[in-house]
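Only one protein chain is missing; all other protein chains are in place.
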Amino acid sequence: MSGQKLLSTIGFYALVVVIVVFSVFPFYYAIVTSFTTGTDLFKINYWPRAFSWANYETVLGGRNFVRSIWNSVFIATTTVVFALFLAVTASYALARVRFRGRGLLLMMILAVSMFPQIAVLAGLFELVRFLGIFNTPWAMILSYVIFTLPFTVWVLTTFMRDLPVEIEEAAIVDGATPWIIITRVFMPLLWPALVTTGLLAFIGAWNEFLFALTFTSSETTRTVPVAIGLLSGASQQEIPWGPIMAASVIVTVPLIILVLIFQRKIVAGLTAGGVKG
Amino acid sequence: MATNTGGLSLTQQRQRAAFWFIAPMLAALFFVAAWPLIRTIWFSLTNTALSDLYGGEWIGFDNYLSLRILESGRWIWRGTLVDPAWWNAVWNTVRFAFVSVFFETVLGLIVALVLNAEFKGRGIVRAAILIPWAIPTIVSAKMWAWMLNDQFGIINDIMLNLGLIDQKIAWTASTETAMYAVLMVDIWKTTPFMALLILAGLQMVPRDIYEAAKLDGVNPVKVFFRITLPLIRPALAVAIIFRMLDALRIFDLVYVLTPNSAATKTMSVISRENMIDFDKFAYGAAQSTLLFAIIAVFVSLYIWLGKVDFSGEGQR
Partner (left out) sequence: MTIMKGRALRATATAAMLAVFGAPVMAEELFYVSGAVGNAVENFKALVKPWEEATGNTVTLVPMPASTTDQFGQYRLWLAAGATDIDLYQTDVIWAPQLADHFVDLTEAAKDLIPQHFPSIIESQTVNGKLVALPIFTDAPALYYRTDLLEKHGKTPPKTWAELAETAKFIQDAERAEGAKDLWGFVWQGNAYEGLTCNALEWIKSYGGGQIVEPDGTISVNNENAVAALEMAKSWVGTISPDGVLAYQEEEARGVWQTGNAVFMRNWPYAYGLGNGDDSAVKGKFAVTTLPVGKEGDSSAATLGGWNVAVSKYSTKQEAAISLALYLAGPEAQKQRAIAESNLPTIIALYDDPDIAAAQPIIPQWKDVFLNAVPRPSAPTLGKYNEVSAKFWSAVHNTLSGKGSAAENLELLEVELTDIKGSGW
């Protein structure tokens, strides 16, 4: 009996190890590669053999990669602030006020988050051209609303629905207007939810590729994913794996740190939204 | 004004405020979602070219299906609906969606069950599985492209060493393996997401049910299929449909990993190719409209068949 138990414990931990190795290995390998240069790249290394910052220097010192990081930070932050601002008020109304067609409205908002990006690409391209914001950060900020806003509204609505009714009733008795209720009463309770949704929306905007690829034309307006996607080699036919991996590590490490710090909250947010951030 | 609002009932006042709270959001969604969608559908009914967006003429459904009678008297059907390349993309996408979601669900379940157990180092495991999810898709595509490289890739090396293959495989380029490569990356990247959603469902299952089952000496496998699975079915259903919809519109992974392979070209990729790379903007718009329609039908069917409660109001 105990032998069997030991066996199943070993089996369990073996499974755990497999899961961890599978999850982490590609990123580990990217880090190893990012420290490798020259012909060493074309030898297969399981362990870091050399340790060279050259690839990082190439990426950070070269053409506008730092600029791309700032573009991404600016675009993602602005998108998130904008989406949260619209979403907080809207989700208060959706969660707390009874009115006809509320369920339908929620369904419609959810439907928007399921839009294939490609289906709106042609129309958005026209809109962006019409507004004269092609190749500016605003083109991305505008287009990212399509996936950040429904998501934030949806998650915040779920959160707000669960806030106790009594608090709000007390505020209403005191004569507070809905605006006061949101800003003074709910906001302090809501901020953990805001941080989580904001972070998830931030990751979504940070990672977006198709719109950013379509709406930028100069190197100084590229976002990080586009910059990595378009990172090019020393000659027409050469792919610069070393710098690509270095760039990948640079943009991923902050995200991973953020995710690890907020992991519990993210899990809660994901569950509430049921939407891929 | 102040006197006026004073005359309104509290409910009316709240509803009025609600309207003003919702209006800006709806306006924003209209501008970035509804209006572009309408324009895309409109483009698909014209012969618009990318270089002249306002010069298109109405041609009805010709981009979808049209009949031409040649001088020789032969009938030729043209349009997306009879385009083998389009149907190939539809098939690729559907196959990709079903296979990836299937594996992600199964593996996600396993990971979730592991995480649901009490053991030392659970926090580390949960942190570890969040890493693939946090990595931008483009970055993971590049990372895997490097690992799957036929000459210098580590995957070939590992498999050669393990004796699983006897010759280096050109994963991303060969037509037989390109789809496996895409599936591999997607499953790696998205299983954590599935696992977390399922885990949330698992944690809602009351512990005493398990205790009771244990006392009765019920086989754990039986417990899983008889008790756990039915209880987490709603959470599972929501997770699956969201993943499915995500998988049906997949673009960036395929675009970066296997750009020109007909074996992995999905609906989104082929639409973009027609809109931008080939000089067939309206035709590509027709294909994206079809993709939208397919997803819409899919969602309605699923809601109708599965009676999935999205509004969350049913629980209250």
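Every chain is named by a letter (A and B) in the order it is written, and numbering of its residues begins at 1.
By definition in this document, a contact is a pair of C-beta atoms (placed from the backbone, for glycine too) under 8 Å apart; a residue touches a chain by one contact, two chains touch by 3 or more.
Note that this is a predicted model, so its numbers are computed, not measured.
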item	value
Touched by the hidden chain, restricted to displayed chains	A, B
Residue of B:170, B:195, B:213 or B:232 in touch with the missing chain, whole complex considered	B:170
Listed residues A:30, A:145 or A:231, member touching the removed chain	A:231
Missing-chain contacts mapped onto chain A	38-39, 42, 63, 125, 128-129, 134-135, 213-214, 217-219, 229-240
In chain B, positions touching the absent partner	50-51, 53, 76, 78, 150-151, 167-170, 172-175, 259-262, 273, 276-280
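Rule of thumb we're sticking to: only the chains that are shown with their structure count from here on.
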item	value
Interfacial residue positions of chain B with respect to chain A in the complex	10-11, 14-15, 17-19, 21-22, 24-25, 28-29, 31-33, 35-40, 43, 53, 110-111, 114, 117, 119, 121, 124-140, 142-144, 146-147, 151-154, 157, 188, 190, 192-193, 196-197, 199-200, 238-239, 242-243, 245-246, 248-249, 251-252, 255-256, 267-268, 271-272, 275-276, 281, 284-285, 288-289, 291-292, 295-296, 299, 310-313, 316
Complex contacts: residues of chain A adjacent to chain B	12-13, 15-16, 19-20, 22-24, 26-27, 29-30, 33, 41-44, 46, 86-87, 89-90, 92-94, 97-99, 103, 105-107, 109-112, 114-127, 129, 142-143, 145-146, 149-150, 153, 158, 161, 172, 177-179, 203, 206-207, 209-210, 214, 224-225, 228-229, 241, 244-245, 248, 251-252, 255-256, 258-260, 263, 266-267, 270-271, 274-276
